[in-house]
Structure formats: structure tokens, C-alpha cells
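The complex appears here minus one protein chain, its other protein chains still in place.
Up next, chain A:
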Amino acid sequence: MDKQIDYGTPAAIADKQVTLEIDGREVTVAAGTSVMRASMEAGITVPKLCATDSLDPFGSCRLCLVEIEGRRGYPASCTTPVDAGMKVHTQTPKLADIRRGVMELYISDHPLDCLTCAANGDCELQDMAGAVGLREVRYGYEGENHLKAEKDTSNPYFTFDPSKCIVCSRCVRACEETQGTFALTIHGRGFDSKVASGTGNFMDSECVSCGACVQACPTATLMEKSVIEQGLPEHSVTTTCAYCGVGCSFNAEMRGEEVIRMVPNKDGGANHGHSCVKGRFAWGYTTHKDRITTPMIRKSIKDPWQEVSWDEAINYAASEITRIQRQYGKDSVGAITSSRCTNEEVYVVQKLVRAVFGSNNVDTCARVCHSPTGYGLKQTLGESAGTQTFDSVMQSDVIMIIGANPTDGHPVFASQMKRRLREGAKLIIADPRAIDLVSSPHVRADHHLKLRPGTNVALISALAHVIVTEGLVNEAFVRERCEWDSFVAWRDFVAKPENSPEALEPFSGVDAEELRAAARLYATGGNAAIYYGLGVTEHSQGSTMVMGIANLAMATGNIGREGVGVNPLRGQNNVQGSCDMGSMPHEFPGYRHVSDDETRALFEQAWGRPLSNDPGLRIPNMLDLAGEGKFKAIYCNGEDIAQSDPNTQHVTHALESMECVIVQDLFLNETAMYAHVFFPGASFLEKSGTFTNAERRISPVRRVMTPKNGMEDWEITAKLSTALGYPMEYQHASDIMDEIARLTPTFEGVSFAKLDELGSIQWPCNDTHPNGTPVMHVDEFVRGKGKFFITQYVPTSEKVTARFPLILTTGRILSQYNVGAQTRRTANVAWHQEDLIEIHPHDAEERGIQEGDWVGITSRAGETVLRATITERVQPGVVYTTFHHPESGANVITTDNSDWATNCPEYKVTAVQVARVTQLSDWQTEYQNFSEAQIAFAGLPADVAATE
């Protein structure tokens, strides 16, 4: 298996080049490069143990010593920068002697079990012993040593075996520099020094299981359990993680068709060799026993499932769609795409709906997360996408995070952000909760604007008020780059006294002086970037808030260059891509409206079918109409609306009311329990395609094993289309991308071949930007001039009352992902076995609630029961929960309230009451009975219920 070259120290970035001589060879490198790296780049290997190119040089192992003419002693090549004219010798008799001596000491306190060691063949210590020619250890093993040190196996994914530790500190430095958690330390001095994770084992420590320490370890001290159990991999395939919107690149290290481990790719544009617990370790769901791999059909959800062949399942689904359209009209059928699917899969589903179903009734799960981003950024800037690269944050002087929790939701990017914060960037956080970044090791928010849920727009208007009334607008930028009239209208609006921080404080709860200070910092602190998440979008004014954020960036000139911008942190892996691919009912791929005659003609010609010029139904429209008996069939491709969409009982009533629900998924998810056709899907390891992350980066997904269900997901859709009389004759996912590129200007230059060449591409990719576009809106906005919008604060209709006095807001946790269908089927449940409700001590005391009590949460929509955890992370009057477990029923409580422009649900504001209870809610009891029956209908083992 090819290993990536480790250059020992990070690359230096400098315009100036330096030429030196190493072992008689002339070498030219960037100024600031270490002698070690210069040697490695020239193909001259210097022995090393404590150095690795993901970490700053440390200079402790004394193995990389070199001789430099004219200098005394034997400097460590990792900590010595190159100098012009320097003459370096990496191999001399004296160096060989020193290195052998050093290695002899290491080996004298190391178990000699190489033949049975899990790292045999992949151990740097072993390699170095060979490299320095170590032939004997003179010291014997009788003296004091660490060989009997106890192994820590507490982490489900890796072990810590201190007997093999050489105390090189790579793990400790990785935890600090790469991850930024500072969970590890070197305890003791001299011979007693050892790596320690706090005072207990790894599971009880602050460790977040990102795997950076395992990656950095040069021996078998920190080792994946999968390698210990299965042996080392023999080949590797680069692919893209299927979890969050960071879109990390990984090398799937394989043994035949079995994944041994997922190793973050050093060359990954989004992650640069870093990972989180989900992407690094939580891929076991792909081979979980709950996977359904045979198609199933049934007439009624009260019937057991019948396993059938693919042909039978496809033909049955096609016949039902045909029957229903004949009986109820073409608009009675639609489809939902998922952000968990590839671009190519999403593209063929929307094509199926438009060209075959004959409507625009296709929507995507971005409806319930970032649809306001698509709307708001299109209106203001002209493109429904974030403006920057992740790397841009390293140029930021001020970082404002609004309604996002990066350390949990986007952990790999959060690590990069924390690096910049440790370098001195200022931090403003606007969030009702004290997220980890408010105060964590070596990171502390300069301003935490702890607003009440539902008052984002009051907050953004107040920030704008300060910027406008205190003369902090970058008028030159606005005059050059924006529509002046729209700016004047906005300026006059936000300058009104009723938009001052003082006037809005009673609504938002944010201290006016604190807010003023934050606004001044954002406007005057240098490069200022805004990062936001679902705490912005999932509100009745989600779109208004996105526009408010864009207003702020334009008014201060913080857009169009590195270090600034408007950055939506997308929840799932392919939210951006699923929207790019025309999943919305009003847009073709590339965000072109269906009423645009020129675009429609382009697609009509390519697809050979007349296309509707009228927007189709959104998910909530489909569900409303289904409940009324007017919408009869849905093709749900990889999305689990029965768990993820608001007002569960409304959703399940709609599903029960339909005559044909087709679900394509890995598992019998919550929606599938209401389905009539089940198409088993392929995992991300079993298919080819692309994902597009939050920075518009299109990355390849590569098939590393045969699909367990027999085919890739796009093939299933193509077969359904063919059965409906419209053959889709693609031979490979790359054919689909070629069609996308032909029909979508922003993807014009994208192809699988180019992705192979470049690794990843940030769209737009076209003749002007053949290698993609890292930063958008550089010289002008996509819409020409940026447009300001007035952002009047309109309080949500979801009011707190005496009956429902608390506000429930929802979020996610690091170890679990979205509806949990994937992560619940991994060892990640060790960190989060159930959803809890967080409640402030005052609210708990008022209600007599103790830690761990069962509490009933009642809203206008429904009731559920969760265990309470009492914490000051939430403010008085606010409770919080996650939604990773279906039996929690978090969305039984959430309501139909939604964003005015996009119908994105208002998940973040639900008025509730909380009280101690002794039993599950009626909904939970009914759910338990229903799901047990459905699991039995599918012939799955009963213990699926435990993981479901």
C-alpha cells in the first residue's frame, strides 16, 4: 500500500526561495523551511521519530540530527530552518553512531514483540531501528522499565498501550495543535514521564475521539482496534466522508472489500488530514446487520413486507405511480431527495420528476435546514452559496458565529477555527446557549450575545444600527459594489431609534452595551467573517436573518476576499450539492428558475420532454395535501421525513394517507415504516459520485466495495425511470456528471477526470475559473451589485404563555449525526445513548426536577418524555434537546410554524411546558408498538428496536 510521504515538518509559506546544499545536492525551498523538510523534498530521508508534517517541530527525539558546515554540534534538522548557502550532511559516521545510541535507548524500554504487534510493518520505531542499523541493545531488560504498563481499552475505537510509548509527544501535540482539545498531557518528568488523558482513562477524559493522536502516533501505542483485530490494510482508495457539511477527504484503507480503517487525507482540501469521531471511526453502519439488501413491497402498511426481485419492485413502483397519476392527476405524485445522497443521485431524481412525472414536485431535505440560505444569499449576493473556503478563516481577525455550534456540528472546521483563535483572532458568539466555543481551552469568546430564541432579526438589526449610526459603514465599498438605493433604504431603516440595541434589548435579552461593543469589533477589527448555522435558518424569519447577515457583510466591506465573508455551515454532507442539483421545486440545476424560458428550453432539448414552467410543491405542501387526500404518492430517496420533519404526527398522518410511499434507504427508517415499496440503498462506500460541501467544494466519492444491495442508488432511479417509459442510459455516475456539466454553467468545467487530477473543485468551475473558485464575489457580486434588504423584526407567532412558558430549542451533538440512522448503528452510542432535555437550574427547581428525572415536554403540537439534565448552558426560560433518537419524539413537539419565504420549519422555537412524569407519553407508547410491528413485518430481528 502506498503511504503518503511524511515531510517531517509543515510546509513553509514564503515568496522568498532559499538555496542550500544537502549531501552534495543543491536544493531550493521556501524560506522558513526546516532542514528536515528540505531534505525530504529533495528525496533525502532523515531519520525521525518526534517529527511529523502535521505538527510543529518539537526537537525531542534526537534522531534527526545533522551536521552543518561551519556550525557547532549536531542540530536537530526539524527545528533548524534552512539558510542560503548552508551545507548540510545527513549521513556521517558520527551521526550514525549518535542515532544508533539514541535508538538503542528507545528499544531498551520497548517490548520486543514486533512479529505479533498490530503495527508490524507500519511502525516508525521499527523503521528507524532498521534505518539506523541497530543490531544490539546492550542495556538488557532487567532494570526499571514501562513494559508492564496497563493498557487503556476504554475507547471503543482505539487502544492506548503505554508499554509501547516512546514519549515523543506527537499525540499530545496533535491533540493541541490539530484538534485543539488539549485532552492529553505529558505527566511526570524524565523516566517517569508518560502520556496521560486527564486523571483517568480516555473515555473519562476530555478526549473527543477525533483520532488525531492515533494518526500521529509513530508506534502501536495508540492503535485502531480494527487494525488490532483484523490486521493492516493492503490497499487504499481516496473518497469523501458521508457525514457533515465539512466534507473531509479520507483514504479508505482496505483489505480486499473490507474497510480496515478510514484515515484522513493529508491532501484533503477541506480537512488537511484531520478528522472527527464520526468520519474517522463511525463507518460500521455500512455493514450493520440492520441493512436491508433485498427490495420489498406490500399493499398496505398493515401487511408484512414481501421480499421481491429488483425487477418486481421497480415494476410495482412504476405501475403504482402510473395508476395514481391516471387516477388523481400528475400533480398527485412527487419526490424528496436527500443531502445524504450524491450529486449524481439527486440529479437523476429531479430529472425523473421533471421529465417523467411531468411536474416540479421535487423537494429536498434542505427545505428543513438551509433553504433560507439559498433564498437569502441569492437575493442579496446573487448566488445560493457560501462565499469562502474553510481555509479563509486563517486570514480572519474577527470571527462571528451565529446560531451554530461548530465543535459539535462541524468539528474538523472548528479545529481550524480554534487554531486561528489561538493565534489571536477575536470571537463573537450569538447563541442562546453557551456552546463550547464560548469558553474552552485557550479559546474564550470576546462577546457572547446570549439572545432569546426567535430574536435573531432583532439582534442583526441592532448590530446594523450601531454600524450605521456610529459611522462604521464602509461607504466606498458600498458605493462601488452595491445598489445604492437599496443601501439607503436599509440604512434609513436600521438607523431608526426602534432598531437601537437599547430599544431591542427587551426583545432579544442581549445587553445593549455588549451588543454595541460586538458591532464595533465586527466593523473595525480587521477581516471579519460570519459563520452561521441552523440557529439562523430554522426560524419564522430565517430568510430575513440570512439577508441581515449579508447586509452586515456588505455594509462593512467584509466580502469578496480571504478572511471575510458569509459562511453557512451546512448540516449534512451534500446540502449544498443537493440544492445545486435542482432539488428545489422552483429551480433547475444551477439555481435557474423553472419559468426561465431559455433554461427550460435547454433542459427540454437535452431530456426530450416538455417541462413545466410552474413551481412544484414543497415538502410541507405535499404533506398538507396528502393529509387532505389530494397528494397520493411519494418517492423518498434517502430522507427520513417521519423523524426529521416537524410535527411528527402531521407527517405520519400524511404518509398514512398516501397510496404509495416508496422509500430508498439503507435501513428500515421511520418513514419506511409507512412505505409500500422499499428500495435498499447503497452506502457511500459502495458507490461512485460526488458530494459538495459547505465551501462549494465538489469532492469525489469512490466505490471501494460491491454494493450489498446489488446496485448504486442512481441505477435504481434510472431503472424506475426506464420502467416508467423513459430510459436513463447512463453507464457510470461520471456520465451523469458530464450531463450536469453540459447543462449547468457553474459546473461547466467539472468532470470525474478533473476531480481525479485536482482532488476537489470549488464551483463555479468554467473557462474563466478552470480550477474552480475558492472565494466568490471578488470583483463584483454574482447578481452584479449587491442588494440590501430591510430586515424588520417580526416576533414569531409561537408565543410563550402561562400554559407553555418555556422555549424549546433543538440541536445536535458531536457523536451523533442528524436522525442518527447511521451513528446509532456504531459504537458512537457510547457517548450518547439517548436524547436528554437540558434545563436551567432555576426552571428545574421551580418544577421539582432533579438530574436524570423523566420529564414530560408538552407543546401545542404534542407531548413527549425525556430524561432531564440540569445545566447552566441554557438560560432560564429555555430548554434544549437533540433529535438523534426516534423514540425521543423531539419532533412530536415541534410545530408547523415555518420561515416566511421558504417554509423552513421553526425548529428552534417551540413554546413548551415541562413537568416531572413517571411514564412515557401516549405518542411514545404508540410509537413503540407501531415500530415493533413494522420491524416484525420486515422480518428483522427484534433487537433492531434497540438501535432504532
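One rule holds for everything that comes next: a residue touches a chain if its C-beta (ideal position, glycine included) is under 8 Å from a C-beta of that chain, and two chains touch if they have at least 3 such contacts; residues count from 1.
Following the convention adopted for this analysis, contacts and distances are computed from a predicted model.
**Q** Mind telling me which option in "Formate dehydrogenase", "Sodium:solute symporter family protein", "TFIIB-type zinc ribbon-containing protein" or "ABC transporter permease subunit" is what UniProt lists for the chain we can't see?
**A** Record says "Formate dehydrogenase".
**Q** Which of these, A:Q17, A:S193, A:S595 or A:Q833, touches the one chain of the complex that we don't see?
**A** The missing chain is touched by A:S595.
**Q** For the chain not shown, which residue from A:A30, A:M203, A:I228 or A:A489 touches it across the whole complex?
**A** Reading the full complex, the residue touching the unseen chain is A:A489.
**Q** Identify the residue among A:E124, A:E224, A:D331 or A:E344 that touches the chain left out of the display.
**A** Checking each option in A:E124, A:E224, A:D331 or A:E344, the one touching the absent chain turns out to be A:D331.
**Q** Have a look at A:H586, A:R783, A:R860 or A:R916 and name the one touching the chain we're not showing.
**A** Of all options in A:H586, A:R783, A:R860 or A:R916, contact with the hidden chain holds for A:H586.
**Q** With the missing chain put back, one of A:W854, A:W900 or A:F930 would touch it. Which one?
**A** Counting the whole complex, the residue in contact with the absent chain is A:W900.
**Q** Residues on chain A that touch the omitted chain in the whole complex?
**A** The list for chain A reads 331, 489, 492-493, 540-541, 543-544, 585-586, 593, 595, 614-618, 621, 624-625, 628, 630, 790, 792, 794, 896, 898, 900-903.
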